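All protein chains but one are shown at their positions in the complex.
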């Protein structure tokens, strides 16, 4: 528990984390508002087909915030990007403070999980208010199952980011890959055109926890394959596998290596 | 300019090239981008082959990976400038070369020297792969119709790299620079195209969209398209203004 508190205070003292909060809390609302404006025109024109989907697209893209969170949580331990520091890496200090590496990892994952959940709840609140503000009486009711799905999606994504960064020790690659992959030009969508097995990729499977129809623009290809529950399980399986791999590598690796 | 200052410029340029070449991360990024691009070209080609045969243009498919490819070059640009701030190297740089405007310009120039050939090879390899795989199914295109978009793609990637380097120099930290640039190129720019079709004409004046006209084969169904030359001009203005802003800040602030 003490290690967990330490991880929380480490995360909150990182300047980059505020960028993550800003993106995670604000971006979904802005995107949802834009989506709602487009949707309103369709409603007025009487051609609306996807009212129940409005707003969720913001939650898909807002996951960028927790990606930054997960990557920073690990890369900040290794990175020394200050003009004053000689060559010290925080990881050396961290591992002398919490001697068990497994405890250290669990504490870190716990801190990231808690922050992701809170951030997602904030994002949901801003998104729902944005949709209501724009759509007024047309605003759809948000179903709580799907919102829980979104929270799971955010948390799992943050943990994936954390696990991958632990393997690479460098924030650049995971940040680039994950950010692009959760954007409009996702690799998974491309791969889906090559092989249908791509539906089992973590982001694709995970998104099924709360994205439903094939009509939103992320998924002009978004045909349902899994139920929300199996989709969540598939993504969880990815998280577990990557986490175990990361834990093994982290356990064996010399800190200086 | 005396003889000695022109020699000084070559020396500084040489030093900046040395810095880029001896940084292992840069080599790794370029290698990774090359391999990833081939993999993406393979994916697009295979997706294209599954589509209706004969209607696909090799050029369109070969350049489809450009959308992802720019990520590698964004990273390259950021690494080039942000690496100065690792381990306090910036102090060594500025005590060796105290002429800050000169030094940062030389760094951008060195980056151009490295980026142009690499961007050309990577973009060409994607098209070449598609060409080999789709020879039989797609309409055959002439070499000289390929050259222009290829040069455009090289130019686009180079300007993107320089823009990223300038933003890296402004922000000085890798992660925020990466988030800002990837966020713009992969999230904000495509989203505005989808959600705000009404301002489409203005989007042409932003670096991403304007730059894409440098290599995009002209399509007839769109109004308000820019010519490759206009696209080049607009992206060049963006890149140069960001470099200028970066230099102004670099000269003013404490290292």
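Here the chain labels run A and B in written order, and each chain numbers its own residues starting at 1.
The rule we apply is simple: a contact is a pair of C-beta atoms (placed from the backbone, for glycine too) under 8 Å apart; a residue touches a chain by one contact, two chains touch by 3 or more.
The rule is short, and it goes like this: contacts and distances are computed from a predicted model.
Trainee: Suppose you had to identify the omitted chain by its UniProt name; would it be "ABC transporter", "ATP-dependent helicase", "Ger(X)C family spore germination protein" or "LacI family transcriptional regulator"?
Mentor: "ABC transporter"
Trainee: Would you indicate which residue among B:23, B:109 or B:194 is in contact with the undisplayed chain?
Mentor: Once the missing chain is taken into account, the touching residue is B:23.
Trainee: Taking the full complex into account, find the residue in B:30, B:43, B:78 or B:97 that is in contact with the omitted chain.
Mentor: B:97
Trainee: For chain B, which residues reach the chain that was dropped from this view?
Mentor: Interface with the chain not displayed, on the chain B side: 4, 7-8, 11-12, 14-16, 18-19, 22-25, 83-84, 86-89, 91-92, 94-100, 252-255.
We adopt the following convention: only the chains that are shown with their structure count from here on.
Trainee: Determine the centre-to-centre distance between chain A and chain B, using the mean Cα coordinates as centres, and give it in whole Å.
Mentor: 27
Trainee: Please give the residue numbers of chain B that touch chain A in the complex, ascending.
Mentor: 25, 32, 40, 43-44, 46-47, 50, 67-68, 71, 74-75, 78-79, 82, 85-88, 90-91, 173-176, 178-179, 182-183, 186-187, 190-191, 194-196, 255
Trainee: Okay, in this complex, where on chain A does chain B touch?
Mentor: Interface residues on the chain A side: 16, 19, 23, 31, 34-35, 37-38, 61, 64, 68, 71-72, 75, 79-87, 171-173, 175-176, 179-180, 183-185, 187, 190-191, 193-194, 217.
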